[in-house]
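Left out: one protein chain. Kept in place: all the others.
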């Protein structure tokens, strides 16, 4: 169960409202790299967690933190929309390119649908989509998903930081960037606690590896048209990262046959020429 | 530029066609964990790659491999649909639960829309969605995305392997599982080559960390209602994974104020009581 | 069955074509508050209606009216696109901010995909989505959905009205706003005819209320972290709106236990540490 | 800011796990009538609220309650999946229609993607979609949206209640149904506190009604092909619900002209015959 | 403007209600091959039509016909749901595979969301999507889209016809199949009237062909890995269908260079190694 307090987790202040920046901030709310996604991701991982409960507690705890981040960003969007244009009337006259540019560049639905407030959508107005939420029941896979989610989240936040020179917004983003730093480290720490990539990979590590075709488990295959060797690197030599094989490389040649599905069935709605006579 | 050969990358054989398994296989084609996603992900990362070209070459090479995996799975779906029911007529009489169960359990669009062949959709018939493709221009973030994509892909493939006892399907999946083993290791190898998490984290590592609020960069914050201490672990003590801080923990208290957006503007479409008199 | 006449339901005239306004008008066609949604909503409610046929007739009648509103708005979009820019060539030189602002602010697909005409999409180019259509088979729930749909529709239309000073567009919107006034009243009139909220609530009123946990049926629960009392108002005192209970309030405390899903099954694809040894 | 406690808001117990019921329960989590939608809806309405803060407090408070409902239902789904089939192997033999029916009827992604846990998706596996969240900045419109959301939510919960005879599930649903009863009453109470439909309608009530075409504001228009009179009722006679007009009815005749968009522009990509010669 | 009559365009009768067939019929309502799509497609093409008005009239006329087809199919779905199972209770006991198979095979939202009626969704419960509607402002391209839409619609209808032995449903489908026959011919007749493919192709025919790279306009290029010749046929020899060239064939070799995007910009959020030192 959850509870709420009226104070924000951290200061949110906008010195110069900017409706175009409001549009950009939407990416951090309802975008694939945004806070609704990580919030639901950690909560659903926690709610579906089987095995040691310590990770469940940790996931629900940090998932709860993220709801407060959505709250901060939603507030920031509303504050940035304070001075948004709600009329195209002057644009028709076309006197002032700068004003028009703002109007053309803001999200029309911030005026039309949301009444100058945030929406669960991204910077292009695409709605948040639940398919982005990763929660597989496999703690190794999910931790990797979480490290990546925080990497893409911090990347987005730093790009937003570069984009503005509003001191209030820079301060808020400086807090969120720091939390993304922690969360990247946090999910990596779980992987380390579980023995690191060597113990966790290949995911799922509960699948008996002698059932996979081990001829192909540690070889980098090349798909160059002229049979040229693929690029060499750490992935083509020495022990594999999971410590269970040795990297090698070779050009790939087809191992299967040309497939043939035969003629179409008479009851399948094909054209006459496709059905065996 | 790409070229094609008619032979499949690996053997695809179905001993006993099963239209319900065909539905499940769709997840590996058009699902969020599927091959269209990784294929486009590696190709778009390669096409947008800036910096050393070795990663670009590697990405395009493996992206090309994945097109061939889509091809294998699409063939497997078509073969599993060989004996699919295309009529509900006997079901009305209700003589044979087993036959009906197959019909109720298969994807109706395999008959109605695809004519007994594969679709770019998942096991619930949701179409593939381009928003799943991660390509950010940051090689560190993208490699994490790729390790995770292969982890969720191998997880899916092993679950499909458990689900069937068709020898041909088990052999095909045993090949794909092996490739996922390699690819998990491969993307981890790039991270290692780039100096490992210590050098790469926090992503993006080009952002000056003194601009983030470092008071919050390495502390695990607790959000328990009773102020209880959050779960301890590797993430609450010792040097952080990126080597740039020391983990600690403390319960969180709000650092911001209660936000107040004031009254609604007269021109914003609010109700009368919301607009300042 | 439906028939068509070539004349529009009401005058549609554009005095000064404005492609940015064309983009905004799209919200009223294919947006969640738009005419395709209400049109399909009333028609599907009518087609699925069980019980007294008077509501079915009424729904199909007004659903038919709404097709004509889509027609009006589609015409308005096409007329507003008369002078749209189809070339970026001058923008490259960057001489005239005003012209560029128009180009940057118009919907690129109005030129690229629609050839200067309307699309079944919203103001951000998101396609109309059938999931917005509410038709539940419960006349009480559906009437509430309809009142709300017309409220959000009139809200949108008045915001569009504020946005333009084109006399033709203002006249067209003045007609649509009037129809939304009527329709809000119309669906409320059905609720009144059915006995009002007192008789209709709680929806569905055919469910035996003694099967719900009545301890929680009329109490406003507080979720403040410090146990502070939640905000008082009409919802915390006196008889409930449905006349079947008395409002009260109290802070909420968890009534359930900490859930425990146990260990993961060996065949479920979890990591080794999650599976009971 | 939010906090979490490990105990559930209310008891969640499953006596006989049923994976088909797990699929049905998904509608109450990630469906258009589900808890993620109302949760985000109340939170976004609160975060964007302008005007008297009492409604903001109330919205955030009840939004917080709803996060706990998602938690309860996610737990219920996981418990119902305890005995789910993860193998199609016996189905191939076709011995037992009942077992097969369960497998055909369960959500394949519950096994393949979620590892026997809940997902932010509906009963057909469609992901939650942010476009369903209504938050307009107009408190009247939003309260109507909320009453409807709770009506459709309670309708769904009672249908789920009818569908199961598991005592634990019936008890959990009995709690959720009671909360939906309260919430329907609660949002209606706000409308009453604000003066009721008479004061609030037509929404938005801040728009000057003399700007709408009042000839059409309170007349029920008929669209029958034979000019027959439309169905009479409360909506065709007496004072309108908003008290600002008198209902009447009449058959509609087109008031506009046949639109003519003229010839296509030479630069618009039309076929030759469409462009003026 | 549109009008409605209560009688259906054609007889709709269901002799033996079948909820699984109801699910399949949804494809013809809200699927990509369904009636909502063609209805909106013809209407939007008509509303946006520039050039001779005869095609506009024709499009709006047939678009109006299609609304009545949605109505027929929505009625058919509701009638097929008459006896649908709304309870899983007996399934738990698992006595009767046939009954369970029906329940597992029906659309859960037909019970939970629609109350035994049709929805604007496809056979997998995916909502209708406005992006499927083709209306480009180019009459040639749109007519091709329409012929294809009717081809896929008739294909679907015949597959549904094969799937049922309900006499009422077969009769209704026999009517719809006939209309699809007409409409395929109808749109082809427009192409013929406009001079046929020879005059219309390549679409758009208003683009000056000397601006395209005519070396590549009529050659079938081969992309076989071993440089083998591509399959020969009508498309590799003789005059092209548009009469403006001669078909030939040759293997393709890359005509471009290896692209190089250089180093990443310092402000673009890339990792350190990607940014020029």
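Read from first to last, the chains carry the letters A, B, C, D and E; within each, the first residue is number 1.
Rule of thumb we're sticking to: a contact is a pair of C-beta atoms (placed from the backbone, for glycine too) under 8 Å apart; a residue touches a chain by one contact, two chains touch by 3 or more.
Nothing here was measured: the structure is a model prediction, and the numbers come from that model.
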* Would you mind listing the shown chains in contact with the chain that isn't displayed? => A, B, C, D, E
* Among B:17, B:48, B:168 or B:196, single out the residue that touches the unshown chain. => B:48
* Asked: Considering the whole complex, which of E:22, E:103, E:134 or E:169 touches the chain not shown?
  -> E:134
* Tell me which residue among B:67, B:103 or B:188 touches the hidden chain in the full complex. => B:67
* What chain C residues would touch the chain not displayed? -> 1-5, 47-53, 86-89, 91-92, 94-98, 100-101, 103-105, 107-109, 111-113, 124-127, 136-140, 194, 200, 203-207
* Missing-partner contacts on chain A, residue numbers -> 16, 18, 20-21, 23-24, 27, 31-33, 96-102, 104-106, 122-126, 156, 159-160, 162-166, 223-226, 252, 254, 256, 259-264, 266, 268-275
* Asked: Please identify, in ascending order, the residues of chain B that touch the omitted chain?
  -> 1-9, 30, 36, 40, 43-44, 47-48, 50, 57, 60-61, 63-65, 67-68, 70-71, 74-75, 78, 113-121, 127-133, 135-138
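Here is the rule we go by: only the chains that are shown with their structure count from here on.
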* Since chain B and chain C share one sequence, what rotation angle in degrees maps the C-alpha trace of one onto the other, as a multiple of 5? -> 180
* Asked: Pick from C-E, A-B or B-D: which pair repeats the contacts of D-E, with over half of them the same residue pairs?
  -> B-D
* **Residue-number overlap at the chain B/chain D interface, same or different (half cut)** => different
* Between chain B and chain E, what is the gap in Å from one C-alpha centre to the other? -> 28
* Structure fact -> Between chain A and chain E, the Cα-mean centres are separated in Å by 31
* Asked: Touching two or more other chains, which residues of chain D qualify?
  -> 1-9, 32, 47-48, 50, 57, 61, 64-65, 75, 78, 86-87, 96-98, 100-101, 104-105, 111, 113, 115-117, 124-127, 129, 131-132, 136-138, 140, 203-204, 207, 223-225, 252, 254, 256, 259, 261, 264, 268-270
* Asked: Looking only at which chains touch which, which shape fits best: line, ring, star, complete or other?
  -> complete
